[in-house]
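What you see is the complex with one protein chain gone and the rest in place.
Here the chain labels run A, B and C in written order, and each chain numbers its own residues starting at 1.
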């Protein structure tokens, strides 16, 4: 329809009039300078829409357009009225950045249009460039893409972004486990909003610790987990790299911990505001020595809620660190989310060791191989743990060859044991056929629509979207055999592809896009047709 | 023969008399308290063997046995003479630790032997335990294993350990490149000796910087490389984990840098003094986003010399960071090393950009894809680089989707281009047959002898030992096809195995040992016979 | 409260079954003995103690203390300890660390923990060397030090741990020496009594890789001549016969003066460890670098009026709960704009 992608509202009245035309998750730039008390009164608004969450379903950027434009033109010495009119161009400049388009055509247009008034031309150009620079300067502005609307089953819905969903998921998990939620984190785009969200939930007993760096973020979380908290640490790629040594410690001392990596464009600082799926291999292998860790990935913004809970459940049940992968696209993208009944969500059983009788720090639960969670302060459980190799059961430092091999295999077996809880995959679409598409993470939406379209054209295609990347679902190998060809679309150079080839020796094909943005349905369909023929 | 593995020399005379019986690379514990001026004179020694390198071919531990034993027994109040005799048990305790054997039998033997003199028994037990604790306390004592003697071609030889060879290799590379060698490093077992060695070579203009941590170690090296040095940073697994964020920067700014990871037992702090090969996947994938880096591995202590030079050559020619993997076994193990003629070693051509004419920081050499090395201080070359994504050629910050994909592919192509210089593999043993053994790193010696033994028993076996782990030699896939079965023995849980399966879809078998010590010939032969039949 | 019902603990209660594994003659033994004899005096149940360490010889400390113990990774003990205190503020958390662990790789965590005033006691075993890794110089090694990694002498100027801690807003800083058992115990008692961050530098001898590093202070006689023992409220006097004192000069600096002929205690600086501002402690912290000045040991600064980080953190939570009541999960999930799909 004629719904718009961007709306720039200079005042409350304009907002009221036009917001209905804005697409869900569309970009809404509002001139916050004109949303003061009496502006609202004039527009007969009882509450401030910039604060009352009524605009949650849009990507709201509340910007002091007036003040900033004035600051930008200060030195020009044009009159106030003209300056203020330039704020439109300031906003336009922002749009150009958000859609990374060139300003040149408009620059020429301005020069032409205001030929007679060179100063005005200058002012407008400056304002536009200032708007553009303003977006570039900070990492505040992240383009987000419309999430293809899914079939909505009946229920109560709200708009939900990935970062928000993670935050709510962790709060829920803590409540269901009856534990204090501790988040040790160091801000980094696009993960910072998880910290911003959780820091508001002190009424749920949430403790947020903004650490001096990512290393202190994860090690303080390890300390908190050791002391009995549900501990999480949240970051993006570069920060993840800094946490890898400490991840090894978490593996060695076998305590529950959830690490969230909201992936962004790289390498290095890369493209902080753009999306990518290229941290999978880092999550699987980015540690010294053999240090296996379960890895989960969320497929939609709303799914982040459920993945957060699942990660906490695994961490606590198996006494392991768990890595959760999302990305910039999920983090900032929003979708309608069916609000679950609190009662629908299973409890997460926790039992701190209490009994000194025969207590040994590495005595294991035979089914999960988990060691006891024996927190300081418990009489009679005084014991020592650390990162050196240790004897199983007693936990005493031990360098004996066979014990080391035994411990390495136990740590691996423990992660493998998580497989007990992973449901078999059931492909969407055709249960067997010409092509199986295996995806993970934020490509879920675009793959789903592409598969739907292609199946309507009569092609026999299945779609498996992996939530568990380590361990992989038990029946995946068998499912793969049911199809002639395997396609693995990823926003990286072929990382899951690599894993599947190694594990199943399957000659799968990759569709790899590494442009800081998601797949277009079109791109997927072209590849599908190329593979199964037109 | 009746050569011994350990020799404990209480004085120069004893050393003189018995050292000949000690195996090459055998453990030599010397009581340094009795190697003072006049002790040497008494034994008619002109120079101090503990300092004159004459014992280089043994693992020399010079220990103040007398002073330490006295300190350990201080509070017992036994007479000086007795105390001093106890130093034998102190040394014995050390041996038990070095071979990690239990002291219990000897404890019982002592108790029995000195039944009548409980105080003496106590003293001897204490001394022995003190010797054991002394080894455990610091990371000074690393068991090293005899390296199976190779066929020695004619030439001048010396005994060479892996860490020493690396140091000499880097000094040689710097000389051949006409660059200052800069080493930014933070001490860590078993890599510290590389720093100790290089810090002695100031007469070669070597600059060693002991940084505050591994992150400063690598980032100072990046700064040094940017300023025109041949820069290296050396560490072990946990330190490697800390360097991964900065590795991404080196990839993004495309400067030459060599990173050495002397692998040790893990995960986390693990077994600092024991050997392991479990950092391969970390070296290949342990970074955020797509950040490919060439990876080399040395196969013998002496080979470390040549690998160091090769790594420097690649880093400079392609303007990339290069990772070198060795391990505790190579680092501390020594072997006879044929000393090359300096003239045999090819120069390493270096050309700093000098010409401002049309200079652009990311303009590439078409053959190597290397960008110019334009060091600060060069008139007219002022330019900016950094970790954000950039436009190729100009190097200006750029977030455009297609440019990003282009840059990611260029960085990958550049690493792939290194393949031009990698010789095809030619299997040792049979050029085709029943079994191909693919190894890497320190397993070279044990695989070689095992293959030799098995071939003498008439089995048709080839052996490929990979020096280049990324990129892999071009013909490896083709070579693999020439054998019925593939065996990949590793001191890890199957890391190269994983890579080969993914790349070549070959159903190779792993032989995995993770006990902090090398393969025994026996273990390999058993596996070979299991695979090709007896 | 619990203390009332406590079985009184003894030194033995804090010893583990693990062989203590340091080199014979290592100063760490003396520090272990002092801690094991002070802990039982504190009237705190044993399970409330947590000893956290990084990596180093000194960091093996937790294995020998029969309390909860966490041997973490190199340099990170202060951050781990901060997480523990946030969740269980009532625990008695002590960090055992070395000059490399705390000031080299761990420098940032150390200064941030002090800045935040987390209620953790830090025992810095300063042997001016990296012991565990066989003797490289450390950030506290003297300039031009010859070590395994610096055969021609180090080129760094050392940190003064006390000055650094004060610059990082530490509320408690003290110094003692491994071989001064009584003084060490007394200092540990002061540290234990401090609620906020307590930073204790312990001069320790590594007789294998840096023997006699502190000889000028520990050798016979030196103690009285080259060391001044600070005691709150007492004048700054030292010397074998307590014949020297430290006096303020009109320019605000200090000077060493001989006592007698007109100069008496009344003229001397009276030690004020509780001063709210750090300048005086800072002035003392590096006076030994000046000819004729002694090395101060004891408590340089103990200002305890600042709330502990973990307490403020937890109060913030309880305040919000007091104001808003306990969060209602269902309400939270339904927050904002909702609609029904039929």
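What we mean here is this: a contact is a pair of C-beta atoms (placed from the backbone, for glycine too) under 8 Å apart; a residue touches a chain by one contact, two chains touch by 3 or more.
Just so you know, these numbers come straight off a predicted model, no measurement behind them.
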Among displayed chains, the one left out touches A, B, C
Residue among B:73, B:177 or B:216 touching the omitted chain:
B:216
Of B:11, B:32, B:368 or B:396, the residue that touches the missing chain is B:396
For the chain that's not shown, point to the residue among A:139, A:392, A:421 or A:523 touching it.
A:139
In the full complex, which of A:8, A:22, A:50 or A:72 touches the chain missing from this view?
A:72
Considering the whole complex, which of C:23, C:166 or C:333 touches the chain not shown?
C:166
Contact set of chain A toward the excluded chain (per top definition):
67-69, 71-72, 74, 129-130, 133-134, 136-140, 186-189, 192, 195-196, 199-200, 202, 208, 210, 212-214, 238, 268-269
In the full complex, chain C touches the hidden chain through residues 105, 107-108, 111-112, 115-117, 139, 152-153, 155-160, 163-169, 248, 250-254, 269, 277-280, 282-283, 286, 290, 306, 309, 312-313, 316, 319-320
Absent-chain interface as seen on chain B, which is shown
53-54, 56-57, 152-159, 168, 171-172, 175, 180, 182, 184, 201-207, 209, 211-213, 215-216, 219-229, 231, 245-246, 248-249, 253, 336, 338-342, 375-388, 396-397
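The rule we apply is simple: only the chains that are shown with their structure count from here on.
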B-C versus A-C: which interface comes out with more C-beta contact pairs?
A-C
Using mean C-alpha positions as chain centres, tell me how far chain A is from chain C in Å, no decimals.
41
When the centre of a chain is set as the mean of its C-alpha atoms, what distance in Å lies between chain B and chain C?
37
For chain B, which residues are shared contacts with two or more other chains?
238, 268-269
Could you list the positions in chain C whose residues touch two or more of the other chains?
55, 73
